[in-house]
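A single protein chain has been removed from this complex, and every other one stays in its place.
For reference, chains read A, B and C in written order, and residue numbers begin at 1 within each chain.
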Amino acid sequence: MAAGESRAEEIGVPCNIAVVDAGAHLVAHIRMDGSQLGSITHAIDKAFTSCAYRRSTEALGRDGQPAAPLYGVANSHQGRVVIFAGGIPLVHASRVAGAVGVSGGTIGEDRSVAEAAFAAF
Amino acid sequence: MAAGESRAEEIGVPCNIAVVDAGAHLVAHIRMDGSQLGSITHAIDKAFTSCAYRRSTEALGRDGQPAAPLYGVANSHQGRVVIFAGGIPLVHASRVAGAVGVSGGTIGEDRSVAEAAFAAF
Amino acid sequence: MAAGESRAEEIGVPCNIAVVDAGAHLVAHIRMDGSQLGSITHAIDKAFTSCAYRRSTEALGRDGQPAAPLYGVANSHQGRVVIFAGGIPLVHASRVAGAVGVSGGTIGEDRSVAEAAFAAF
Partner (left out) sequence: MAAGESRAEEIGVPCNIAVVDAGAHLVAHIRMDGSQLGSITHAIDKAFTSCAYRRSTEALGRDGQPAAPLYGVANSHQGRVVIFAGGIPLVHASRVAGAVGVSGGTIGEDRSVAEAAFAAF
């Protein structure tokens, strides 16, 4: 999470960063000063989504578009499934050990912060 | 369900398989080792959906696309309606006796496992 | 689960039996013929509760009474917390590996079936 925060500061985008364990349960969450309220839930739910589906929220988002194979997936799990960039599974020895979720900026900025957190992991 | 599990093992895809009764209520569920967490709810809800709408989730999905007749159906029932393949009603003597729902692989794999379960029924 | 089913048959009480993993996620569920519909959710949620709180639902129930230390706990987790007997954590080497939840009979009968499943584990 520190690596993610550093990256967020570097690009000047206050973010929410969340980490979940292998059971998709919250381990830690931080909201940086100035981040919008709507991003709290997105960060936590992006981490949840990436863990539950073992892929980035961005990849899931491609399959979740109208006419794509998983269209409608975003309606499931009481609306906790996020299908835009910012969630990345934390893979260790071919297993999903958890996931990180980032929200606060554009999806490109969120992805960049999530990748920094992932790289540190 | 045993037939579904056999098919899932045959194609090497750990799945969740769920069966509901004529009232769309869960009768049994099994998660095979190694299946992703997000598929638990999908299997159960695919079975629910197929029973409630008396058609495969795949067929409902065609009608649930933007501009199609039932667009928005996936928002109903607290998000329990699934509109991609893997749910099949169990029809007996022209009546829906229940349904099976499968989730774990691609939608093609899920359909294949559901069809194996259906065939055994 | 087979041990639980045997016990349930022995005492003539059709039950729902559910098992969750260490993350409180459903691994398997079975509803025996003749069990009431309300017990499906209870069995699954008793297993969830016992895993999440690392104790039997009966023990949690003692603390969840009016004026007891955890009064109000049953309102949390979107109402998934069950505070009457039938849920038991599956402890292995001092860690909670999951839990079993049983519902269908009186709380004494549910406890008895859960204990049989626990003993087999």
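The rule is simple: a contact is a pair of C-beta atoms (placed from the backbone, for glycine too) under 8 Å apart; a residue touches a chain by one contact, two chains touch by 3 or more.
Keep in mind that this is a model prediction, so the values were computed, not measured.
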Please provide the labels of all shown chains that the missing chain touches.
-> A, C
Listed residues A:I11, A:A28 or A:A119, member touching the removed chain | A:A28
Tell me, which residues in chain C touch the chain that this view leaves out?
-> 23-24, 49, 51-54, 66-67, 69-73, 75-79, 81
In terms of residues, what is the contact footprint of the unshown chain on chain A?
-> 23, 25-31, 37, 40
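Here is the rule we go by: only the chains that are shown with their structure count from here on.
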Determine the centre-to-centre distance between chain B and chain C, using the mean Cα coordinates as centres, and give it in whole Å.
-> 26
Which integer distance in Å separates the CA centroid of chain A from that of chain C?
-> 33
Residues within chain B bordering two or more other chains | 37
